[in-house]
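A protein chain is absent from this complex, but the other protein chains hold their places.
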Amino acid sequence: MATQEKTYLQAISDGLRQEMRRDQRVFCLGEDVGVYGGAFKVTQGFQEEFGASRVLDMPLSETAIVAGATGAALMGMRPVAEMQFADFVSCAWDHLVTVAAKQRYRAGTPVPIVLRLPSGGGFSGGPFHSQNPESSFAHIPGLKVVCPATPEDAKGLLATSIEDPNPVLYFEHKHLYRRIKGPVPEERYATPFGKARVHREGDDLTVITWGAMVYTADEAAAKLADEGVEVEVLDLRTLIPWDREAVLESVARCSKALVLHEDTKTGGFGAEIAATIAEEAFEQLDAPVRRIAAPDSPVPFAPSLEKAFIPQVDDVAAALRELAAY
Amino acid sequence: MATQEKTYLQAISDGLRQEMRRDQRVFCLGEDVGVYGGAFKVTQGFQEEFGASRVLDMPLSETAIVAGATGAALMGMRPVAEMQFADFVSCAWDHLVTVAAKQRYRAGTPVPIVLRLPSGGGFSGGPFHSQNPESSFAHIPGLKVVCPATPEDAKGLLATSIEDPNPVLYFEHKHLYRRIKGPVPEERYATPFGKARVHREGDDLTVITWGAMVYTADEAAAKLADEGVEVEVLDLRTLIPWDREAVLESVARCSKALVLHEDTKTGGFGAEIAATIAEEAFEQLDAPVRRIAAPDSPVPFAPSLEKAFIPQVDDVAAALRELAAY
Amino acid sequence: MAVREAEPVETLQEVKEAGLDREDLLSMYRNMLTTRAIEERGHILYKQGKIPGSFYTGRGNEGSAVGVGTAMGPNDVGTPLQRDMGVHVTRGIEPWRVFAQYMGRVDGPTKGRDGNVHMGDARMGLHTMVSHLPAMLPVAVGMALAFRIRDEKRVAVAWCGEGAAARGDAHEGMNLAGVRRLPVVFVIDNNQWAYSTPAHLEYAVDHLADRAAAYGFEGVVVDGTDVLAVYREAKRAIEKAREGGGPTLIESVTLRMEGHAVHDDAFYVPKELFEEWARRDPIERFRGWLRDNASMSDEEEDEITSGVKRLLSAAIQRAEESPVPDPATLLDGVFATPEELETPHHK
Partner (left out) sequence: MAVREAEPVETLQEVKEAGLDREDLLSMYRNMLTTRAIEERGHILYKQGKIPGSFYTGRGNEGSAVGVGTAMGPNDVGTPLQRDMGVHVTRGIEPWRVFAQYMGRVDGPTKGRDGNVHMGDARMGLHTMVSHLPAMLPVAVGMALAFRIRDEKRVAVAWCGEGAAARGDAHEGMNLAGVRRLPVVFVIDNNQWAYSTPAHLEYAVDHLADRAAAYGFEGVVVDGTDVLAVYREAKRAIEKAREGGGPTLIESVTLRMEGHAVHDDAFYVPKELFEEWARRDPIERFRGWLRDNASMSDEEEDEITSGVKRLLSAAIQRAEESPVPDPATLLDGVFATPEELETPHHK
């Protein structure tokens, strides 16, 4: 397949455009997605190409946007709704957990909606433009949760999200948008849900992570490699469903595991992974499963505080060293 | 202290009345809490005693109720808001995570509100009148989460909730309301947050749980006792903060642990507890930490399905036997 | 404010102009009777312990529900609520499936996964309510959005109680509908109480239909005990929406003639109010009208009444024969499979 070097942002944008070209049922809605092309310009040029009735500028109404998407989906459409920032999805929480998540189970009618959620911190966005709310949704049965880390996955997982007959929360990490580039196939492809990706191979320690933290883990792993410790970095790619097999296989091989995420620690999805490893790989573990995550506070604005909040390469490297020495 | 035998429901009602008598700043608001006395009659007779301006029948507006409570709290009041069912707190999710949880940290102004949340299943309430949403809130820094299991704790923890200068989600389990009776001191007392209660002593296995599942665990433990296995049942009483010390102490003693909750499993708060035990008590564990929780689906209505959904005594006993034999 | 207050319907002529023939009228009457009978029989079954959970009825709202249901076109859709059994009946649900739903059996529309009046058959264009009110209202608006995008001449009908109208979902949905002039009709079942809460503690306007003006469309207040007036207003609003005229908010005024649910004796509702509205019973009212204006005969009436009785007795029996859900199926259908997107409702 022909590939092209693209930013993570461009991969999402091009992927979405490709889906809209091939399937008339796909349409976009959200605040400022039309004329403005979206706060991050993911839908730039879309309204020109697809017209205003498939690229809808919505009122400042997250519930109307997401519930509206559900209604349209029930009528056979494939809406892709953008939250201007992932943080604002809290305003549609009730709809998502009450209607969208439970609709198929209760009423038998699938709700194929995709929510695009620009998430994550690292640029002084403060408490309301930096959050990673994926763990909250991963706890709600009936929702799927997707967190691509690479341009290639960003495109492939978006296609799968749109194809999927269930509500999908697609978290796109803002700190990767323009920072991360990589080869992206030109043709359409769908990257399967529930399959982790080995971002870096190793046999001494496993790091399980997703989103922007994949790169933090990788940098920490590079440091450890200099010290003779080979760290495997597993990028989960999707949290619901998540690839238990790949995690357990890697842990069985490495015998030591660290779970890393950018969201706050207590009750974060890392706990689910750590608890699963502890239960299922008990016999294989040579050290306690470690978790590294943001501490339990809102995301602070000041750079000095934000740096202390978001897990840093050195924090991860230190924890890996400790684990290696255990 | 003089005590009286009371139902769990009566303990909450009497406790709340006592708080309103001693502190003019305390007031109640919610749907149907006034003339009707609340869907479960917790505030029956309150409007007669305290007047309509301290027992407010609110419009069907969860956001207005909870945000209104926050505003009143910022002005020095101590509101106690009732959600008609805990399930409906999803409609106030945004306010709670966006404003109430972060207000002290960002603005420096405390938000002393209490939300009373009748939760839990067991009587064919279906997907929207049976949920246990405590795990979702336990993940949000800035909120406290309280889940009393006994009449005595129900009263004592309510007093502490009202005293606490932070937003407190007080989950009262509907299935305990009239089923569970126990001695309740007549005088006022405040039961500290973050202190687990040993519901049953044992040295072979630890079960960590809260709410209605305390009784399920106890019944299962009784079966195991007949078989010669002594199970300790720890009632956490509060999830945020939760009593890590007591849990780790018990696990260190018993070397085997099971975490039990009525909420669904994946990403439930049980994962946090299991992950913590696995990390901190790694050296003391003689078996993997087990989790028992509801499976990942909405709460089904039909009795046959609901019984399969909510963890039953036999499920817990079977898991305990397995652990004991490990 | 100047919302329109709908006139009562007086003569057969007016009804004909609104598009109903005599057969239609008799079948509306049958639907109203069936609706009430389903709920009365359900209540008995509930007391007998055959229905788990709680039990809700829409007594007093049969005319409103049947009136709107009759006005909907075959491809229209809607999200009826806890007092709107008449909509399901009018759109053709078989009563035995309602009882199966009540009893939590596999043949109920939700297959025992949800209970009581949380149901709808998507093949009839009806999408199940959730408890959280009025969460389905903006969903109905989204359905109308799909019709707009695909340029289909279909209409969505969204119901809401006068209490639930206080919630943000009502506002966001109505506002979006107004901004985009979507083909959606809002029906507020104003039965004057929200559980124990009287209307004046839910809103501070004369008529909730006044709200329409805040969203840029038309509002109308109709006497919900007058099935024909409701039908006429709903028909007008639906056809207006279908032709691109945008949304309408219909406030249908009734009294909730029983407690919020069966456990509630409604002590907080003044007795005189019940007495007053008992005299305006929608079924009695329509029966009188049919006899006066459409010369419904004793025989016709008997046939309808006894037909409904037979139907329901058979229905209860059939529902009781429906299996209870197998616990082994507990996790089935939490997620949909791709094939399911090919169901008829999904077109």
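The first chain written gets the first letter, and so on, giving A, B and C; residue counts start at 1 in each chain.
Just so it is clear, a residue touches a chain if its C-beta (ideal position, glycine included) is under 8 Å from a C-beta of that chain, and two chains touch if they have at least 3 such contacts.
If you're wondering where the values come from, they're calculated on a predicted model, not measured in any experiment.
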Of the chains on display, those the missing one touches are A, B, C
Checked against the full complex, the residue among C:Arg113, C:Arg211 or C:Arg285 that touches the missing chain is C:Arg211
Sole touch to the unshown chain from A:Gln10, A:Thr63 or A:Thr276: residue A:Thr63
Touch assignment to the omitted chain, from A:Gly15, A:Gly68, A:Gly125 or A:Gly268, lands on A:Gly125
Out of B:Ile12, B:Val80, B:Val99 or B:Ala274, the sole contact with the unshown chain comes from B:Val99
Had the left-out chain been drawn, it would touch chain A at residues 31-32, 35-36, 39, 57-64, 84-85, 87-88, 90-91, 123-129, 295-298, 300-305, 307-309
On chain B, the omitted chain is touched by residues 27, 53-54, 56, 58-59, 61, 63-64, 67-77, 79, 94-95, 98-99, 102, 104-112, 141-142, 144, 163-166
For chain C, residues touching the missing partner are 1, 166-172, 175-176, 178-179, 181, 200-205, 210-211, 213-217
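As a working rule, only the chains that are shown with their structure count from here on.
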Of all chains, the one whose CA centroid lies most distant from that of chain A is C
The distance between the C-alpha centres of chain B and chain C, rounded to whole Å, is 37
Multi-partner residues in chain A (2 or more other chains touched) are 94, 98, 102, 105-106, 141-142
Shared-interface residues of chain C (touching two or more other chains) are 110, 113-114, 118, 130-132, 168, 334
